[in-house]
Every structure is written in structure tokens, then in C-alpha cells.
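Okay, structure first, notes after.
Of the protein chains in this complex, one is absent; all others appear in place.
The block that comes next holds subunit A.
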Amino acid sequence: MSFKFTPEELKSIEELRSKVDDDRALVMPVLWMVQRKQGFIGNDDILYLERELGIRAIFFAEAIGYFAMFNDAKKGKYELKFCKTITCKLRGSDELIKFCENLLGIKMGETSSDGLFSLGESECLGYCEKAPCMLCGLEQHAELNEEKLESLIQKIRQENASR
């Protein structure tokens, strides 16, 4: 199933378009729309956006390549993105990542076989005073340690198993 805008979304894009003087300003908000809905933005989606909005495909591709929060391929339902900057590293994020990899049975950048988790890195989350930290979806988790991480993963697994 490929991505399509709803009439309301298209209307809101047109509203945005009237406020900016360069159509390229729409690239980021539009990419967010797609990402929120389906979790990633594939090449087919970019071609759809190009046709629908008249903004060149390469501009979307450049933005996806530059910004770490945009995915160009399908990811797990819950994306765990560890902050990769120096403060978190000094507070032991590398060990935590290894622990997490063992726990989920996947490596960095991979998605678990049940499609629930994927592991990734993020640029600085601006949470250095509570390092190490990570994103789970769009939610920040700070002052992480092995127990916290394990209980979070278990909680998510239980929630999804009971559904």
C-alpha cells in the first residue's frame, strides 16, 4: 500500500505554500507527514510527492539523506535511537548499545525479526545533563542504564503481545 495524502492534508499543505516564497520550504513538513503516517519515506513516496506537489525529487532525497530522523526504508514499530555524541559516550552509551544489541538479538541499524524494534543512532539530543539518552519513537529517555532499558523493552513487548 503506497502513501497518499488525504484531502485535509493537501489543504494544509496548500495553506503552508501560501505562507512561503519558495516551495522548497515545504520539503520538511511534507516529509514529516509521510514519516508520521508510515514510518519511512521510500523512493515511490518521493516520486508521488514530486508529482503531487511539483517539488523535485532530488530535494526530498537530499533532506532524507541529511536529517537522521527521516528513514528511507521500513523500520521497526519502535525505533530506539541512541545519542551518539561525546557526553553520552563518556557516560557509557557504547556499553548500553552493546547490551541492547544482545537483548534484542540485532545489530546497530537492523530491525528485529518480529518487526517491533529497530536500533539506530541519533545526533545530539540536547540532553547532556541526563546522559546517556535515547529516543524511542519521538519520546526521549534519559539517564539510561541496563535496568531501565530492559524494563522499557519488556514493557513494549508485553503491550504488543496482549494486543
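Everything that follows uses one rule, which is that a contact is a pair of C-beta atoms (placed from the backbone, for glycine too) under 8 Å apart; a residue touches a chain by one contact, two chains touch by 3 or more; residues count from 1.
One rule holds for everything that comes next: contacts and distances are computed from a predicted model.
Matching "Quinol oxidase subunit 1", "Sugar ABC transporter permease", "NADH:quinone oxidoreductase I, chain G" or "Acyl CoA:acetate/3-ketoacid CoA transferase alpha subunit" against the UniProt entry of the left-out chain gives the name "NADH:quinone oxidoreductase I, chain G". In the complete complex, the residue from A:17, A:37, A:56 or A:89 that touches the missing chain is A:56.
Residue positions on subunit A in contact with the hidden chain: 43, 46-47, 56-59, 61-62, 64-66, in rising order.
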